[in-house]
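The complex appears here without one of its protein chains, the remainder shown in place.
Entry: chain A
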């Protein structure tokens, strides 16, 4: 009798655990059937293109969460990556506009990104500051620096190489999609197939156990912030390509989408933890749903409500599933 009850309980937990995926697939099917031209290769390309910056951001963020643990308040998180990306875009745009080469501009942007990552790492691992507050403060500081660098002005793209990221490369696939796919594969290998990646996950899974087994957890956490900053640097080029130049005020939307995609991705993991693949899938699905709602012609005043409600439902179901388990 008891075993039957436990079995029913587990079945319930499994069902609740799958509900987010079921809801998303049902919504995608609805959108696919009702939105003209949604189920086309062109639209798939559109979804992937529009999700590229967020895919890069969540790849960096998932590394930080893996190393620091997935508790939103006390675990690993880096809210400053979108600001790093936009700062890199701003620095690159300003230097290109002033006549410097793309190589020099990129080096300057890389230096800025790594400096931001290093400061995050020092504050969090040496001064033991809370990652959430530290990186939120860093976000604000980087936006401030960027405002100084760009004078908050729109800067048109003057280098054709960056624009290539949105151009078709082979068989109608844009170069940007090819590059991001390669970056994601390399990141996957690094995070899941190397000793360093496994140590990173061990550090995030249980800090005490990792330390007892001889891992240098602080060093691993610091490295994850540097990796995240590097992903911010790469994202900067996609921000420039997407906007045909630098436009102020892009960071807020990027941060919202990054956090949503990252934790939405956890809902797709069997253990409800943040994974790189889950985060990437979350980024693509958020873009797909967003495009689908627009294609159907949902009233613009309702779009955010629909998206927000959907995310709340998915995250709530994920929490219920965890509790039931």
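Going forward, a residue touches a chain if its C-beta (ideal position, glycine included) is under 8 Å from a C-beta of that chain, and two chains touch if they have at least 3 such contacts; residues count from 1.
The rule is short, and it goes like this: contacts and distances are computed from a predicted model.
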### Message
I want to check something: the complex is missing a chain, and I'd like its UniProt protein name from "Sugar ABC transporter substrate-binding protein", "Electron transfer flavoprotein alpha subunit", "L-lactate dehydrogenase complex protein LldF" or "Cytochrome d ubiquinol oxidase subunit II".
### Response
"Sugar ABC transporter substrate-binding protein"
### Summary
Answer key for A:40, A:74 or A:101 versus the chain not shown reads A:40
### Query
Just one of A:106, A:223 or A:247 touches the chain that is missing; which is it?
A:247
### Message
So one chain is hidden, and I want to know which residue out of A:162, A:187, A:231 or A:291 touches that hidden chain in the complete assembly.
### Response
A:291
### Query
Residues of chain A in contact with the chain that isn't shown?
35-37, 40, 42-43, 46, 49-50, 147, 151-156, 163, 166, 239, 242-245, 247-250, 252-253, 291, 294-295, 297, 299-301, 303-304
